[in-house]
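Left out: one protein chain. Kept in place: all the others.
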Amino acid sequence: MAIEMLYFAWVRERVGMGAERVDPPADIATVADLIGWLAGQSGGHAAAFEDAGRIRAAIDDRFVGLDAAIGGAREIALFPPVTGG
Amino acid sequence: MAIEMLYFAWVRERVGMGAERVDPPADIATVADLIGWLAGQSGGHAAAFEDAGRIRAAIDDRFVGLDAAIGGAREIALFPPVTGG
Amino acid sequence: MAAIDPVIDVRVQADDFDVGVELGRLEALGGGAVGSFTGIVRGGDGLIALVLEHHPVMTAKTLRQIAEEAAARWPLLGVTLIHRHGRLEPGARIVLVGTASPHRAAALEATMFLIDWLKTRAPFWKQECFADGGKTWVEARSADNAAAEKWGAAHG
Partner (left out) sequence: MAAIDPVIDVRVQADDFDVGVELGRLEALGGGAVGSFTGIVRGGDGLIALVLEHHPVMTAKTLRQIAEEAAARWPLLGVTLIHRHGRLEPGARIVLVGTASPHRAAALEATMFLIDWLKTRAPFWKQECFADGGKTWVEARSADNAAAEKWGAAHG
């Protein structure tokens, strides 16, 4: 199940890239599972995802909670809480 | 005790002038007294001041209640409730 | 709140004003948050114009007092109040309230306060002129009084 990942702000900086294609194993069912799995992919990923509580997510351009199922997702964005306005 | 009167909006229209100099008798002590006295000065004044509850006042450019004393007043303005903004 | 000495700009004029220029002045004060309210003559029901009469000596003074009251209640860097008088046709601007503050809630709450107080305390009177020649003095609205009263009495 290939997923297009998008990263923003310090998540992007720590991972070291703004986008990547990942193929997590079948037992990765939720956004939280995905974050835990991503944290093991590199030192940069580990730094970005060491505290899942600071991460927000969107699946296919819709905000979701970390408990959201990722089945069928084409694109998942991970980022810090927003600070616009 | 000569007082410069100023009238605005429909008070001005009914009285028929925007300003006049008046010299009320000594027993006219408050704005309400003055309004009652003015109502007897002409048909226009009577139409303007038939309902004192609809009149607001300022003495020497400060808003006052109808119970305010007029002793020492140089100028008194009478007008309807304001409708700016 | 009195730590900041705000720039208060109050004008009573027949001429129109430029909202972009006025708000630009407030933006330049460095607060980060600028709020505004613009009141415009609304057409409909055959209205062809409003005529705004005012008490020439009291108006600017009253607007200044209202601006100072807002500055006593919120941390404002600037308050701009412009109120037009004379004949104004539908679509014409009547009044501008602008505020600058370090805090967005302060800027917008003060804007609301200023227009509420201005409606019930500034010595202006509106006459409506209709296409059929009729003229009517606008009556004060109890809703406006209620809106003003929710802010409580003057501090001063």
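Note that the chains take the letters A, B and C in the order they are written out, and that residue 1 is the start of every chain.
The definition used in the following text is that contacts are C-beta pairs under 8 Å (C-beta built on N, C-alpha and C of every residue); 3 or more make two chains touch, one makes a residue touch a chain.
The model shown is predicted, which means the values in this text are computed figures rather than measured ones.
Student: Could you tell me which shown chains are touched by the chain that is not displayed?
Tutor: A, C
Student: Going by the contact rule already stated, which one of C:G91, C:G133 or C:G152 would touch the omitted chain in the full complex?
Tutor: Answer from the full complex: C:G91 touches the omitted chain.
Student: Which of these, C:A14, C:A28 or C:A131, touches the one chain of the complex that we don't see?
Tutor: C:A28
Student: Could you tell me which of C:V12, C:V41, C:L76 or C:V138 touches the chain that is not displayed?
Tutor: In the complete complex, the chain left out is touched by residue C:V41.
Student: In the complete complex, the non-displayed chain touches which residues of subunit A?
Tutor: Missing-chain contacts on subunit A: residues 6, 8-10, 12, 58, 61, 63, 77, 79-85.
Student: For subunit C, which residues touch the unseen chain?
Tutor: Given the touch definition above, subunit C has residues 18-21, 23-24, 27-28, 30-43, 90-91, 93, 102, 104-105, 107-109, 111-112, 115, 147 touching the missing chain.
Definition applied: only the chains that are shown with their structure count from here on.
Student: Averaging over Cα atoms per chain, report the distance between subunit A and subunit C in Å.
Tutor: Chain centres of subunit A and subunit C, defined by C-alpha means, are spaced 49 Å apart.
Student: Just give me the whole-number Å value for how far the CA centre of subunit A lies from that of subunit B.
Tutor: 74
Student: Go ahead and note the Å separation of the Cα centroids belonging to subunit B and subunit C.
Tutor: Distance between chain centres, rounded to whole Å: 26 Å.
Student: Give me the residues of subunit C that touch two or more other chains.
Tutor: In subunit C, no residue touches two or more other chains.
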